[in-house]
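Shown here: the complex without one of its protein chains, the others still in place.
On to chain A.
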Amino acid sequence: VCGVNGRFAWLVEGGAGQDVGRSCILVSIGGKNVMLDCGMHMGFNDDRRFPDFSYITRNGRLTDFLDCVIISHFHLDHCGALPYFSEMVGYDGPIYMTHPTQAICPILLEDYRKIAVDKKGEANFFTSQMIKDCMKKVVAVHLHQTVQVDDELEIKAYYAGHVLGAAMFQIKVGSESVVYTGDYNMTPDRHLGAAWIDKCRPNLLITESTYATTIRDSKRCRERDFLKKVHEAVERGGKVLIPVFALGRAQELCILLETFWERMNLKAPIYFSTGLTEKANHYYKLFITWTNQKIRKTFVQRNMFEFKHIKAFDRAFADNPGPMVVFATPGMLHAGQSLQIFRKWAGNEKNMVIMPGYCVQGTVGHKILSGQRKLEMEGRQVLEVKMQVEYMSFSAHADAKGIMQLVGQAEPENVLLVHGEAKKMEFLKQKIEQEFRVSCYMPANGETVTLPTSPSIPVGISLGLLKREMAQGLLPDAKKPRLLHGTLIMKDSNFRLVSSEQALKELGLAEHQLRFTCRVHLHDPRKEQETAMRVYSHLKSVLKEHCVQHLPDGSVTVESILIQAAAHSEDPGTKVLLVSWTYQDEELGSHLTSLLKKGLPQAAS
């Protein structure tokens, strides 16, 4: 968009409801088109799980239309549709994300693909090769690093907390900018800390608002609840299975249990399955680099991968008598070690399984969380689940208070809330508008919101023009606008202000002089020379700040304006004043003319 009023326009395609939703937002800024996140809606099994990309452009190629794609973090509701988008719909441009996201995304995408295709036999899903091809288009970025997408568009990642590698992104074109938060949290947790952004004052802040109308129970109480459950199960001699994703909460829960075991002097063993320790080292390397970048130190640093009470698991231990706690992958109980252990322990009501995250449909995790207690396993075997099933929500999201904090940090001109239900966010909208004196929007799915902005357009002024203005003598005053005459040349997205002569020269044009002449009739029977003298005296006394001269040939000049008195051809009692000026002196010329039309004062006798 060129011109004085820049405009934003965007399509918002968000998900409905909490926890199960998808993020995919299109922003048009300063003529650039950016896609923010490309999530999968995990509540659907058909095409509804993918965003409808035909919204973007009906017939054009996405690669031509989009300048870049940005992925905020590795959760599937933010990146799950990426391989579908890039390989099946077709996009070959750059995909930006942080280094940990780049490392972890393909793992989760592959896991998800396996569940969908191998377990549920779905067709029309992306392949392993597609995931690889998609990741080849990724450009990884560091925190607080300004990345030039092209010579006009730049992006910068900020720390978001939430999960490893999660970032909030600032997108900037010229003086216009948007900040997109993805998912973030403002209360620090044990290993990731809290999100942070500087006072970057974007035109627009797009923030997640899934938990906007929530006041979250404190982290300590959630932890207490977790400890209480584990403790109760262990006290009654039960075994506790905690299926975890290898990368993330597991470490936090381990720190918690270890602190607790120490304090309470508990003896029951805690195990970490082998698959986890391998992946944990990989995770640790990513983590150390990620958290060593310039972030606020809002959390306690310790080596979270060395535990005194937690040992490596051997599958034989699952049959040992007595209480124990085991962390095992994968997190949704859909395969592997965690499922094996689950099958062994499910039949005993003293045992417990604690699901720490969302489970995709089709997995055992999802089934037991839905209340199912008889599961059909391979070979038509039916497993009766008597063990206690618990679900702990440890995900770190910003609630109402957190959103207010972030808005206070970034100081945007406008705020946009996505992923909430408009009817239930009117109060928050008013709160934001009142507290920060900004406009707040809550578009529905598919709705477009347009925001006017007044971008500042930088114009280069030629040295010659500047010098000439300075030579006029008047000192510059910061508080008063100064009128400048020049020519604005717009060429190749470049704006220059030069003197008219220079512009004419560059354009190869000759200068035309415009001269105005005006006739003023005066009643004066005296001779022309006397009339001219009267005019001279009058103007000299009235126009004190201008240079008024009486030339030897009888004409009067005011600056460069010429006034000549002549007798009227038909009426000797009337004199005609010819007032002549160039276009440049238009203002003074008009003023002079009106002055003279009022007549001359009577001469004193």
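Everything that follows uses one rule, which is that contacts are C-beta pairs under 8 Å (C-beta built on N, C-alpha and C of every residue); 3 or more make two chains touch, one makes a residue touch a chain; residues count from 1.
The definition used in the following text is that contacts and distances are computed from a predicted model.
Q: Name the omitted chain as UniProt records it, choosing among "Golgi apparatus membrane protein TVP23 homolog", "Aminotransferase class I/classII large domain-containing protein", "WD repeat domain 73" or "N-acetyltransferase domain-containing protein".
A: The chain we cannot see is, by its UniProt record, "WD repeat domain 73".
Q: Using the touch definition up top, pick the residue from A:R224, A:K344 or A:K527 that touches the left-out chain.
A: From the options A:R224, A:K344 or A:K527, the contact with the absent chain belongs to A:R224.
Q: If the hidden chain were put back, which of A:T57, A:S128, A:S175 or A:T213 would touch it?
A: The missing chain is touched by A:T213.
Q: Touching the absent chain in the whole complex: find that residue among A:D150, A:E376 or A:E426.
A: A:E426
Q: For the chain left off this view, which of A:L286, A:I310 or A:M404 is in contact with it?
A: Final answer for the missing-chain contact: A:M404.
Q: In the whole complex, what residues of chain A lie against the chain that is missing from view?
A: 211, 213-218, 220-225, 227-229, 231, 259-260, 263-264, 369, 371, 388-393, 399-401, 404, 423-428, 430-431, 434
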